[in-house]
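Quick one: the structure is below, questions incoming.
Missing here: one protein chain of the complex. Every other protein chain is in place.
After this line comes chain A, so read on.
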Amino acid sequence: MMGNLLTLIVFLPLLGALILGFVPRSNDSQPKAVAMIATLLPLLFAGILYANFDSGQTGMQFTESHDWIHIAHAFQDKSLVIGYSLGVDGLSMPFLLLTAVVTFLGVLATKHMHRAKEFYIWYLILVTGLYGCFLSLDLFLFFLFLEMTLVPMYFLIGIWGGDRKGQVATKFLIYRGLASVGILVAFVALAYKAAMVTGVMTMDMIAITDAFAKAPADVITSSFKQGIFLVLFLAILIEEAFFPFHTWLPDTHEQAPTSISMVVGGVLMKIGAYVLFRIGVGILPDAVQYFATLIAVIGVINIVYAALVAMVQRDWRRLLAFSAISHMGVVLLGVAAMNQAGLQGGVFMTISSGLLSGLLFFLIGAIKERTGTTIIGALGGLSKPMPILAGFLLVAALGSLGLPGMSGFISEILAFMGAFKAFPVLSAVGTLGIILAAVYLLWAMQRTTYGPTTAQLEGLPDARAVEYVPMVVLVALIILIGVYPSILGDLVNHTISSYVTRIGG
């Protein structure tokens, strides 16, 4: 029964997009309904998979595998096989669930789009791309899905974006296109080296992982691994919007419509982190270990730099973008530690940051819809006209600054528990981010909701019934992870453990 659920999850949104092609252009509510179903069903299926997931196991589950493309004589006299293979393990399960939740809520958060039909078509193609990235077990397939996120994003920003949409959409495309190139180069190199070990040319992730784990040092030299890793890491820095390749992210968030901001901050941006865990730590652990100090330094630079820049932003969306960069710096620090707590903290932080970004961008979108602005200085005293939205903004800001009882804290402390073991001094510098996060988030939150209410903000409507869904769902998940972290920890623990044992050698 579970047989084809993964395929359904991946392609239902695309099917939705196809159906939308036949919906008349004029209708506004039909596209949204189709999009809602096309994202709700995958969410339900993801829930079923989660319920049937065996977290005690380290391998892939619910796998589907078919040979897809044969290229004869690609490697000496053997053919290259590209598989259509999907699967979930403890690492990808949280990403699957995150994608399912955020992409569905993104549809809910979308209202009155002009050219609604086209919007949802691109949106649904994007969603298929996102699912595909986290579920692919074949590097080539992964790459195709990654590319599948690029084009829809270009149009989603370019058509429905803010006043600088064209420029920012192009920037997005160039940056992430470059990252794709790096990823592809690294993938091909991985496949070729693996083929030299096994004699079989394949893009299969598991086979390549095994080949690299077993390969004698003279066949796959450590300098080769380091070389691939550097290319891959550079691509990840762009994908994940790390300094100095981060400038596309604040622009994207500033220009993109609310639901797209939610999906970018919540899911799309996390692909880079996923690649870092899956390919970096999973296939090239010695190279990660070799560059650990470099990774940690970049992590700390991002934590502190992005926090300081966030502090002086005038626009909520840019502030949140820098805040996300700062938080993802903690992921790099945790990964650099290359131990259980650090890696687990890294995954936690990635998921937590996704949920919190989704929530925060939704709230800022709701405030923009009412007040017409996201400029922090133009807001004030919103607690009075809209106590519910203000209350959720408070909760979201607190969650983001790492208040215990919410997902951010346990992520942060796990990552630092790992990081302080490996890099005590760098980690100590990194804790500056904890203080600075409180500074910029409380400032912005207070500037928005506290203080006297100006006349033109008086009497604005509070949250509508439908708006409660994204807010309550996201806050519930954020608190659930914070209060009962095992719900996430038990999923990832075994997979991470298997990575860690490989590092220990």
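Some points to look at:
The rule we apply is simple: contacts are C-beta pairs under 8 Å (C-beta built on N, C-alpha and C of every residue); 3 or more make two chains touch, one makes a residue touch a chain; residues count from 1.
Please note the rule applied: contacts and distances are computed from a predicted model.
The UniProt record for the undisplayed chain lists the protein name "NADH dehydrogenase subunit L", from the options "ATP phosphoribosyltransferase", "NADH dehydrogenase subunit L", "Nitrate reductase" or "Teichoic acid ABC transporter ATP-binding protein". For the options A:L18, A:I37, A:I69 or A:V151, the residue in contact with the chain missing from this view is A:V151. Of the listed positions A:K165, A:K421 or A:R502, the one in contact with the omitted chain in the full complex is A:K421. Checked against the hidden chain, the listed residues A:P31, A:P470 or A:P485 yield one contact partner: A:P485. Which of A:V10, A:L49, A:L232 or A:V309 touches the hidden chain is settled by the complete complex: it is A:V309.
Of the candidate positions A:L8, A:L44 or A:V181, contact with the unshown chain belongs to A:V181.
Although one chain is not shown, part of chain A still touches it, namely residues 75, 150-151, 154-155, 158, 170-171, 173-174, 177, 180-181, 184-185, 188-189, 192-193, 195, 243-244, 246-247, 305, 308-309, 311-313, 339-341, 344, 381, 383-384, 387, 398, 403-405, 409-410, 413-414, 416-417, 420-421, 424, 427-428, 431-432, 434-435, 438-439, 442-443, 446, 449-453, 484-486, 489-490, 493, 496-497, 500.
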